[in-house]
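Presenting chain A:
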Amino acid sequence: MEHIALATGFLLILIGLYGALTQRDILRMIVAFTIANTGVNLVLVAVGYIRGRSAPIINDNLPAAEATARMIDPLPQALVLTAIVIGVGITALMLAYAYKLYILRGSLDISKIKELKW
Partner candidate 1 sequence: MGFEWIKIPYSLLTLFIVVNYGLLLNALIAKIAARVGRRHGIPIWQNYVDMIKNYGLRTSITHGVMFYMGPVFRLSGGVGLLLFVPTIYGSVMFSNLSFAGDLILALYFVFFGTLGMALGAGESGHPYAAIGVSRGLAQVTAAELPFALAVFAVALQYETLSVTEIVAAQQGSYLNWTLFTNPFAVAAAMLSFLGSMMRPPFDVVLAPQEIPIGPPTEYHSSYLALMQTNRAIFPIAKMVVYMNLFFGGAVSWPIFFVKIFLIYMVSVLVGVVFPRFHVEHSVRWFLIWAVPLGVIAVAIV
Partner candidate 2 sequence: MVDALAIIYLTLGTAFLLGLLRDEWRILAYGITLLSLAMVSGIASTWVWHLADNPAESVEIMTAGASPPFAINLRMGLAEAAALMLATLTGLASTIFLKDTLLRLGRRAMAVLLVFIMAICGIILTRDIFNLFVFFELVVIATAGLVLLSHNERSLGAGFKYLMASQVVSILLLVGIIFNYHVSGSLNIDDMAGMSDMLIQTTPLAFFLLFIALIVELKPFPANGWALDIYESAHPAFSAILSAAAGTASLFAVDKVLAIGGDSWLPVATGIGVLSFIGANLFALAQTSDRRLLGYSSVAQIGLILAIIGQRDILGDSYWLIAGGVLLAHAVGKAGLFWLSGLIAERELTAWTALRDRPLLLFAFISFIALLIGLPPFPGFYAKWELIHLLAGADRIALIVLILFGALLETAYLFRWFGLILKHDEVAEKAPCPIQKVVVIYSAVVAAWSLAYLWGELSVFGNLMHAIPLLFALLFLPLEGLPARIKNVLAIGGLVTWFILQYPLYDPLQLIFGAIILPGGALILLASFHNQGRRIGFYPAALWMFAGLSMLIVAEDSFTFFAAWESLTIGSYFLILRGKHSQPHAQSYILFSLGGAFLMLLGFALASAGNPLFPLESLTTVAEDVAPWVFILLALGMMTKTAAIGVHIWLPGAHAEAETDVSPLLSGILLKAGLFGLFILLIYMGRQQLYGIDLTHVLLWVGAISALLGNLMAIYQEDAKRLLAYSSIAQMGYALFGLALMNHLGWLMALMFVVNHYIYKSMLFLSVGGVAKRTGTKEMYRMGGLITLMPLSFIAVLIGIIAVSGVPPLSGFGGRWIFYNAIMSAEYRLPMVIIFLAGPIAFLYLFRLIHTIFLGQLKDEHRKLKEAPFWIILPQMIYVACLMVFALAPGLALRHVDAYIDNFFPRNGLNWEGLTITSTYGYWSPVSIMIVVGVIFATLFAWLVFVNRRAQKVKQFNIVFAAERPYRPETTHFAWNFFAPYRKALGFMTQPLVTRFWATVAESLHTSAELFRRLYTGDGQTYAIQLLGFVVAVYLLSSGVFYGV
């Protein structure tokens, strides 16, 4: 189970990266990166998961005394939240860039942005 989640995560990362590295259209690249980010997030939560345990919220189902024995690792969940938010931030920023680039050049082809080189 954990392996499947992990493997899916990795696969998403690879797919995302493949897309980001081969697609020339900036918007597509952004989408590809989002996919890769999703993969990363999946990997993050998968690592925290412990089979057969419940969410780390203490309530009637999970009394504080049993928490240690019955809940999954809460930390990766906290991390993934941060990672998601940061991912969103960067995606938004890339979109803004894409917009500006389009306004400036009328094209979204990454391979045409080459004035700076060597």
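The candidates came about this way: all candidates are chains of the complex that A comes from, given by their letters.
Some notes on this structure:
Keep this in mind: a residue touches a chain if its C-beta (ideal position, glycine included) is under 8 Å from a C-beta of that chain, and two chains touch if they have at least 3 such contacts; residues count from 1.
Only a predicted model underlies this, so the values are computations on that prediction, with no experimental measurement involved.
Applying the touch definition to chain A and the options 1 or 2 in this complex singles out candidate 2. Taken together, the chain A residues at the contact with candidate 2 in this complex read 13, 17, 20-22, 24, 26, 29, 33, 36-37, 39-40, 43-44, 47, 75-76, 79, 82-83, 86, 89-90, 93-94, 97-98, 100-101, 104, 110-111, 113-118.
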